[in-house]
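The complex appears here minus one protein chain, its other protein chains still in place.
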Amino acid sequence: MPELKTEHSTSRLAAVLRELAVPLVSVAIAAIIGSIIMLIAGFDPLAAYAAMFKGAFGGGRQIGETMLRSTPLMFTGLAVAYGFRAGLFNIGAEGQLFMGGLSAAWLGIVLAGMPRPLNIILMLVAGAAIGAAWAFIPALLKAKVGAHEVITTMMFTYIGRYIVSWLVTGPLKAEGQIPQTNRLPVESTLPKMHEMLPFLTPSRVHLGFVVAIILAFFIWWVLKYTSLGYESRAVGYNPWASETGGISVSATTIKALCISGALAGLAGVTEVMGVHMRLFDQFSAGFGFTGIAVALLAKNNPIGVIAAAILFGGLSAGGGTMQLEADVPQKVILIIQALIIFLVAAEQIARWVIGWTDRRGATEHAG
Amino acid sequence: GGGEEEEPADNGDGVEAPTTDVKAAMVTDVGGLGDKSFNDMSWEGLLRAEQELGVEIRALESNEIADYEPNIDQLANAGYSAIFTVGFLMTDTTTAKAPEYPDVVFGGIDQFFEEPAENQAGLLFKENEAAYLAGVVAGLATLDSGLDDRINDQNVIGFVGGMDIPPVEKFEVGFIAGARSVNPDVEVISLYAGSFDDQAKGKELALSAIDQGADVVFAAAGLTGLGSITACQERGALFIGVDADQYETVPGSGDVMLTSAIKRVDTAVFETVKAVVEGTFVGSENREFGLAEDGVGLAPYHDFDSAVSQDIKDAVEEARQAVLDGTVTVPALRSEL
Amino acid sequence: MAPPLIELREITKQFPGVLANDKVSLSLKSGEIVALLGENGAGKSTLMNVVYGLLSADGGEVLVEGEAVHIRSPRHAIDLGIGMVHQHFMLVAPLTVTENIVLGNEPTRGGVIDFKQAREDVREISHRYGLAVDPDATVRDLPVGMQQRVEILKALYRGARVLILDEPTAVLTPQEVRELFAVVRSLVSEGLAVVFITHKLEEVMSVADRVVVMRDGRVVGETRPSDTDTAGLAKMMVGREVVFRVEKSPSTCGDTILEIEDLKVLDERRLEAVKGVSFTVCAGEVVALAGVSGNGQTELIEAITGLRKVTGGSMRLKGVDITHTAAREAIAAGLSHVPEDRHRRGLVLEFDLMENTILGDHRQAPFAKHGVLDFKAITEVTRKRIADYDVRTPSEHIKASSLSGGNQQKLVLARELGRDPDLLIAAQPTRGLDVGAIEFVHNQILAERSNGKAVLLVSLELEEVQSLADRILIIFEGQIVKEFVAGEASDEELGYYMTGGGGDKLSSGSEEVMTDARAED
Partner (left out) sequence: MLADIFTPDLFASAIRMATPLALAAIGGTICERSGIVNIALEGMMLFGAFMGVIGTMYTGSPWLGALIAMVSGMGLALVHAFASITLRTDQVVSGTAINILSLGLTGFLMEVIIGHPGTTDPVARLMPVFNINGPTEGVLGSVWRWVDTIVFSYTPIVYLAIIIAVVGQWALFRTRWGLRLRALGEHPRAADTVGISVIRGRYSAVIVSGALGGLAGANLTLEQVGSFTENMTNGRGFIALAANIFGRWTPAGSYLASLLFGFADALQIKLQLFRDVIKIPSQFFLMLPYVLTVIVLAGVVGRAVAPAAVGKPYEKG
């Protein structure tokens, strides 16, 4: 998996600028290829992009919308990234997200009447815990019998989704015809951010966005500056050397996958507490899977996850406006997303376009 | 978007349509247009409004749930005065948005509102009543070997459901009740696919039912059900469509399409737009469309019209009357069977 | 006179920050063995990788039989009759010996491999050159010496006329080294030319026709074994006198540090690899475990270091039972471990030097407090260790993978010795090191000893064993078959016991193997 570049003490600013230039140029190239596709299909790319930009960043409401959509992706992106750093491919973040959502939907009702801050903290913690628990069995199977986490976490995703599907149509169903749980009391929901930042009025973005950002920095710090993160990365790179260095590979594997699960669980909790205020079968738009793309786009760097999630959130938010104002099918958004991932990952293309002769990315290997 | 059809009608085929400044639009649910179900049917209703009332129309697709709200905002801000939100997942959003745009009329397809605002109406359907009639047809058809040589001597019919959610359960339960009302010994096999867009799964489910002796299969499974049609064609069974008259919407299905249990979302949408145009719209209510309102019903038999015996046709008529009279209340829940 | 088989003219190769080869010229004639000598990082492997088409030079030219060629790829090199045995073997572990040897030149019938023919071919060349191998064995299961034969057979199978051996003896026992030399001599007598990279000067003296010495990417001298001695070679390489016999004070055995009693350990295939071994190591003592590889040393060490489950017996470190503890507790209890496979066990190659320096101590002060890493302390210690152990690197921020093999080993030693352990377990600690570095490491080990630490040394180098050990334990087929006190035994005697010369022990040992095998069923 791609990993953090170690900074050299020399000219950090230049390094940062360079790091930024490449993805920006990549996004630009993706946009150009996207235009060509639109032109061929008979759409007006300029109008499309203008509308898309307006829809994503055109005002407080739009910015809020972009933030809203990036929130679950930050959590799942972090989840997947943490797994990758420990050499684990948590392809089942979606399942952990579902379980997180489930816990919030249930706990939020149980806690009705309690003080809001307490509810929020309890529900976040519980959701993270159940997300971790849902990852724990695959983690245990990986550590003890070597069952591949790609299979097990994916199977647990299906299982989790069917459990939620059953609960919302059965035991936890609210009155009425609709397969959904009861609406959470207000003290079990996340405050909207426009209550604090009026310029975002009347957007729906909620406190979960702030939680996600804080968590991204926290995870970055954990990975880089704590023994726990160090052990995760060591095991991800070389389990044998880690073992020799006194690191328990199985314990680290279990911890890492559970941390990943907890992060994914939080995506579910915040969606339920901040957006839908209840749980139903289809409350996630595949955030767990998009999280893979977000993590990879960010090269598994937690800070990068913030940027990648906002990019994806913006594309998603801009898509509707693009559809309305430029008459371009929303599917184009997916194509552009794919192109961006490609081009950001395949840095050489952007470097080549920029015309850098810098070959630091292409060190020779021998022997 | 829905492509060229969205152009106002006066650009169209020369027929001079009446004009009005009412603009009507819909927000699809995540299934989107092309679902051969309520999204497409709502669009049909808008198309009819365009043609007959000269209304400018528009459809915005939702890729994900997060799109519902901005899509509604976009349309409201773009001057659409009647907005239809399609599917029960939009219930909360519609309720939240209606007070924000008091000049816009909101119609919520398949949505039940607790306290609908003046500019808001829930448009619900008694799917179970349509399915009840389909059940009557199926329950009698499976005994009637003269109807078609694909009818076997076993007293078994099949139901294929998409996801196991209340609207689908209503179809299932109505179908079973209808079949049993005319054929108390009939065995109804009901199978669920777990999704609305897995045709291959829909096919296997129907094959399994057919293998078990079912000779008439009813599918309420969205696109999954299209696979069930294929299964019937392959394995020699008859099919009953859902939502739309699938004889019309699924090309090449005529050889198995006995009838369809239809849910007139188009009518509901059209009538609502018409009320808005005519200024007669009444909100603050949940309108239920059943057999009585002509909001659900049974499609024609088409290619089977001559094969279907008069007895069956009479039985269906009788059942319809019984429901209209209130002598029969069609159950909606499995527990009511 | 015929032109040399291979001639290199002014080969230059620049890596980012390192001029690995600086106008290196070298020629090689049919029938001669040229030893290439040089410190770690001198550029030997780089030069040979250029010849083999793995790296392309930035300047200079290569002539094969007088004709200038641009060697584009290993395939091209093979076609030109060049074969190379890399120090890190280029063998595909899950494939069989035959599959590995024929890979790329498979005898086929319409795309289908003719395995019968392939096996036949392998037998034939293995017989012709006296390199016995089992054609059907899986490479993964073979001891390193055997794997090396496979590597040589691979080159010969492809009709190599020039054979490059990059540190071929680093992993071999003296016995295997002798066998290898016999093979090499018979090869050159058939007209092949051999380039031989090594750090072992006696080997150079005994086998080479000509010696080329490199330092800092340049050829600094050329000589013949007859014109010099090991001290002279060492001086050419390092640029100063090297002391070969380390000064060793008499042993002062203190408290018993390590006590092993009747230890039993299984190997990967779940056969008993260590069959009831007992010994002790006391403070201020170096105990060497000598043996042909594959006789249970690896398993024994892994058991002591907490990397492998123990099935019987007990172990105590400073009186504390460590029979069933994990590696982490063993480290905490004062144990350091220099593993024999530095790439797999010793280093996280993708980590930079700082991160590698703290491996094993990443939870302890001064590197971590309450689970939080202190990079100031880490940088400080890393810089100090790099300086102390002469790790040649542009900075502590580079990845361990870009160090030369020898420098990687120094990094591991710096970490493990820097921990100030009570017990040091060092497996092949000087593998791949140049003479200067070996001298340094040996001195470090003896310094530990005089500081009252216990050292358990596992080595194939009899010379290393002889010069460092206070006691020598010979391990054979999972048992300690003989114990010597330093200076008591000659190399020949050691070799005799290492290869099973212990008489009745041998037969009883093999009987036990069979009993074990039965017990497994």
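A, B and C label the chains in the order they appear, each numbered from 1.
Quick note on the criterion: contacts are C-beta pairs under 8 Å (C-beta built on N, C-alpha and C of every residue); 3 or more make two chains touch, one makes a residue touch a chain.
These numbers come from a predicted model, not from an experiment.
Listed by label, the shown chains that the missing chain touches in the whole complex are A, B, C. Touch with the chain omitted from the figure is made, among A:A147, A:V210 or A:I303, by A:A147. When the missing chain is restored to the complex, the residue among B:K126, B:K170 or B:K203 that touches it is B:K203. Listed here are the subunit C residues that touch the chain not shown: 49, 52, 54-56, 73-76, 78-79, 84, 86, 89-95, 99-100, 103-106, 108, 111-113, 115, 154, 158.
On the side of subunit B, the interface with the absent chain consists of residues 2-3, 32-36, 40, 61, 161, 164, 189-192, 194-195, 197-205, 207-208, 211-212, 223, 226-227, 230, 250-253, using the contact rule stated above.
Looking at subunit A, the residues touching the absent chain are 1-2, 37, 41, 89, 91, 137, 141, 145-148, 150-152, 154-156, 158-159, 162-163, 165-166, 169-170, 292-293, 296-297, 329, 331-339, 341-342, 345-346, 348-349, 364-366.
One rule holds for everything that comes next: only the chains that are shown with their structure count from here on.
Between subunit A and subunit B the centroid-to-centroid distance comes to 36 Å (mean Cα coordinates, whole Å). Subunit B and subunit C have centres, each the mean of its CA atoms, that are 75 Å apart. Shown for subunit C are the residues in touch with two or more other chains, of which there are none.
Contact with two or more other chains is made by no residue of subunit A. Put simply, subunit B touches subunit A in their complex at residues 1, 30, 58, 60-67, 69-71, 73-75, 78, 88-89, 91-92, 112, 124, 163-167, 170, 194. Those residues of subunit A that touch subunit B in the shared complex are 55, 61, 65, 68-69, 162, 165, 169, 176-179, 183, 204, 275-278, 280-283, 285-286, 316-317, 319-321, 323-324, 327, 329-330, 333. Subunit A contributes residues 3, 6-9, 224-228, 230-231, 233-234, 237-238, 240-248, 360, 363-364, 366-367 to its touches with subunit C in the complex.
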